[in-house]
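Shown next, in structure tokens, is the structure this report addresses.
One protein chain omitted, others in place.
Order of writing sets the chain letters: A, B and C. Residues in each chain are counted from 1.
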Amino acid sequence: MSEEEGNSGQVVKGSEEAIFLVENLLRKKLSELPVKIYRAAGDSIVVEVPRRYLRDAANAVHNDLDAYVRTCAGCDEREIRGIYAVYHILGLDNYGVNVIIKVAVPENDAKVPTIADIAPGADWCELEFRDLVGIDLTGRPTHRLVLPDDWPDGLHPLRRDVPYGVRPPPVKREEVSLIEIERPGIPVGPYHPALHEPEYFELYVEGETVIDVRYRGFHVHRGIEKLAESKLTYKQIPFIAERICGICGFCHSTCYVMAVEKAAGIEVPERADYIRAIVLEIERIHSHLLWLGVACHILGYDAGFMHTWRIREKIMALAEYLTGSRKTYGINIIGGVRKDINKEKVPKVLEVLDFVEKETKNLADVLLSVPEVKRRLTGTGKLYREEARKLSVVGPVARASGLYRDVRKDYPYLAYKHVSFKVPLYTEGDNLARTLVRVEELFESISIIRQLLDTMPGGDIRVEEYEIESGRVSVASVEAPRGEDVHFLITGEGRPYRWRVRAPTYQNIPALRAMLRDQQLADAPITIASIDPCFSCTDRLVIVEVSGGKVRRVRRINVVKVAGGKVW
Amino acid sequence: MVKKLRFVKLISVARKARTVTRKYPFEGPLITEEFRGEVRLDPKKCIGCGACIIICPPNALTLHDEGDVRVIRYFVGRCIFCGMCAEVCPTNAITITKEFELATLATEQLLRDLVHERVKCRICGKPFLPAKLLKAANDDIPGSDNYIDVCPECRAKLGLKGILEHRMG
Amino acid sequence: MLYISLQVIYVVLAVLIAPVLDSLERKIKAKIHSRIGPPILQTWYDLRKLFNKELVLSRAALPLVLIVLTMLGLCVLTLLAIPAGIPFAFFSGLDIPFLVVLIASIQGLIIAASVVSDNVYAVIGGFREFAIGIVNEVALITAVILIFVSTGLTSFAMLPEAAIRPSYIPVLVLLLTSAYVASGRIPFDIGEAEPELASGILIELSGPALGTALYSILMKRFVCASLSALALVLPLVRLLNPLASFAVFTALTTVMWIIHGIIAVLLGRSRVDIAAKALVLTYSILIISSTALVGVGL
Partner (left out) sequence: MSTVNLSSALKALKRSVWVFHLNSGSCNGCDIEVLDALTPYFDVERFGIKLVASPRHADVVLFTGPITRETLPKVIRALRAMPRPRMVLAIGSCAVGGGIWHDSYSVIGGYPKLEEILKKEGVVIDKVVFVPGCPARPEAIIYGVLVLLGVVEPKSKREVYKVE
């Protein structure tokens, strides 16, 4: 537990009392800074601070109040106030309250000081708003993070004056290698059997030991945020949100509708909250079974893959039976859900849950008893607690390294306050710990669904009429299978003015470098898979300092030169 | 020792589970009655209002006003099978089927068009809205019979002329 | 005369049913995965398709094809050298040393393949084969030699004595394990570990070249299965008449192949350093115990 003064043990997280407590804490802590503190929608407090005091405010909230970096968003508000704005969203897990540090950036001098050295977790999202909104960063090395390589400099898609369908001609960028590496760089990707998505890891090895990792992602950047701000309407966005990721899509669409409902103050009927929570947990079960199968396949144990997915098929059919589609459920709409879980469907749900529980229990201990699987999971891909805390990792990766973080407990939402469940916690931080966390979570989800089905109230399932006032700010978060999924929203006319999605894998990829260093090459695929990466959610690039702490400016490395071989 | 050989238990897991393969296409697909498949537009009920076109997130349903015809084109290839069009259609002309065997050799085979005849304006003769839409609008708005078949521009002029006459009266 | 014809029949049989055994193995693996699995002739269909495809070869992969062809030839030669459950020596006079040289050269070829290709994955795959190959080759060769020493055979033409000596047991175990490891199945298919190295050495080959490579791997597996069958059938050769012991030998080869397949399904893939350490440990124990027992003359 954190040592921050005035433990909030007795305060109900996310309640009015907690928000009031945090507000006083902020006023006391930031008393000497010229700040404006006011309540935003739901459980968030906005701290407006002038640009030159951003670092002090961030330091106070992140280090003194022990807040976790959730995300940050740049926004082009020149139409409204003639400025760019940067929002840093930090979460106080102990109180269940979000603190949004807002900084106004003048149009002609679009620069903002970095807080990546204070809060390393914010490293990537800073680079993102530098790419997409064009707000530069001072006080740190910068490089391109999100935009494709052949994208011209100076064209920032998330600026309001750039049309969403712009297609600039490709710009040839020479591949300069500033790192003199004579050891072979092993390209893992973009098309590699262990990775079912195009991402690109370059492992620098000495013999079979990985000495360093270079990751180049962003193959799946589809410009979703730009489409949502310029083409799609409020009603259509849940369907694009659901397709941010093909495994945890429902988390994104739930997070989006909750953000809009919180901003507009829409009262969602309680039955809809229950249905959303049930379908979220069904998605967690299918996602964890899927991951268990893929992990077995990577370790060469195909029987494990086949049997876990045999069990998972029942959950996919159950999801289709409840929502109408195997994966893209499409039942989330602003104000509630489109499909009801009526009485005669409940027995079928319970029957499938019993089947999954029984089968997974005895399959799990067969899987973990296979000598190779057990041997290659233990002790590989270690992530220590301090490193995990520094990088603000989320989900099973955090819970396997001793960080007790679960959005369902820290920032209670939907119907989770009515159910009791245990959050598995391990401290070894290796691949086996992450596996065990996921298996235990799976059984917890089954018990959560049973409790929800018992206590589900009657009543209708959606609100038809609602008013969405523009200019309101809100933050919503959901515990996706891979971790905390945070959506930041500023409402606008007919469609959101700014909608920022921070998927869980976004926080976990930087931790990969720590896990992969000095490990065996053969363990790289299983360690990469152990954070259960979902690149279509994330899509970011990270630059890795060469071992030995020397910081080098790195451009794209021409793999062919380094490895001396031809990559097909 | 027994704990070491527990992985052999896999044989008993497999024997209990037996072979679960569903021999598709010889046996039926693993489908439930709630599955949302291809969407079908019923020509008899459709009035060409375009509500489904506005709501369709991937623009699979598009509206083309060419010459004296309004085409409502449904491109199955881009459809995401969310079923929102069926929900917003005022005349329930859109039904969701269970069809998923849609593979084809060319994307043209995935187009479904509904062609509406557009009514020509009584004054300027320019085609503007489908007949059924005008009829539906006429039934809803009482007393609109005399200028229902006039295109928006002419109707505006008529209205303006009416006001001028009234004021100049 | 009978012996030569039996031996030739055996080799022809091997060439034909190796792919069938492979699809049978895939079928059994599918059953354990609780699914149907491919038809029995699936591997033949695969080979037929591969030989109809276009040959796309990068300049560096050409020598690899040569290696694969020589490997195929060597495997067939080894099958000729192994007495098919009958007291017969195809290469009379030099039969045992010749068998040992053939087995060593097959392993050597795989190691050579690792140096040839310049694709990064193939290089890494090759080095892994190299590591496992070295350890395993030593074990396999000592096992083959010890079999004949402990049964008092100096040439295949002689009839081995029926009595099973206690020293035969560790030798048998040594041979069975090293034959299994040589067959390149999980947990020791590390050189071709599909999820990590995108099928290692084979990554560059396509079409007919890939077809020959896969076929040569099947032939190598058949050699491993028949070596294991040979170790099991040797004590019986004296008791049965030639035809019966030939039948038993062929049956045993197929049974050994199936057993290899089942073991592969139950295990996961090991890592090259763990596998190498484990193998060195087990082999040294077995070799020391068997040579000691044989030395003492038991």
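Note that in this section contacts are C-beta pairs under 8 Å (C-beta built on N, C-alpha and C of every residue); 3 or more make two chains touch, one makes a residue touch a chain.
Keep in mind it's a predicted model, so treat the numbers as computed, not measured.
Trainee: What are the shown chains that the left-out chain touches?
Mentor: A, B, C
Trainee: Which is it among B:49, B:79 or B:121 that touches the chain not included here?
Mentor: B:79
Trainee: Out of A:50, A:106 or A:148, which residue would touch the omitted chain in the full complex?
Mentor: Considering all chains, including the one not shown, the answer is A:148.
Trainee: Considering the whole complex rather than only what is displayed, give the residues of chain A touching the chain that is not shown.
Mentor: 147-151, 157, 162, 164-167, 170, 190-191, 193, 196-198, 218-224, 226-227, 231, 239-240, 243-247, 249, 290, 293-294, 305-307, 309-310, 313, 316, 326-328, 534-536, 568
Trainee: If the missing chain were put back, which residues of chain B would it touch?
Mentor: 17, 19-25, 29-31, 38, 41, 43-44, 46, 48, 57-60, 75-81, 100-117, 130, 132
Trainee: Identify the residues of chain C touching the omitted chain, counting contacts across the whole complex.
Mentor: Touching the missing chain: residues 26, 30, 33-39, 42, 45-46, 48-49, 51-57, 194-195, 198-199, 202-207, 210.
The working rule: only the chains that are shown with their structure count from here on.
Trainee: What's the distance between the Cα centroids of chain A and chain C, rounded to whole Å?
Mentor: Using C-alpha averages as centres, the distance is 49 Å.
Trainee: How many Å are there between the centre of chain A and the centre of chain B, using C-alpha atoms for each centre?
Mentor: Those two chain centres are 34 Å apart.
Trainee: Which chain A residues touch at least two other chains?
Mentor: Within chain A, residues 303, 307, 310, 370-371 contact more than one other chain.
Trainee: Of all the residues in chain C, which ones touch at least 2 other chains?
Mentor: 32-35, 265-267, in rising order.
Trainee: Touching residues of chain B toward chain C in the complex: what are they?
Mentor: 7-8, 10-11, 14, 17-21, 23
Trainee: Applying the document's contact rule, which stretches of chain A touch chain B when the two form their complex?
Mentor: Touch residues, chain A against chain B: 232, 235-236, 239-240, 243, 303, 307, 310, 313, 317, 320-325, 328, 330, 338-339, 359, 362-363, 365-366, 369-371.
Trainee: What residues of chain A sit close enough to touch chain C in their complex?
Mentor: Of all residues in chain A, those touching chain C are 184, 186-187, 192-194, 208, 296-304, 306-307, 310, 370-373, 375-376, 520-525, 563-568.
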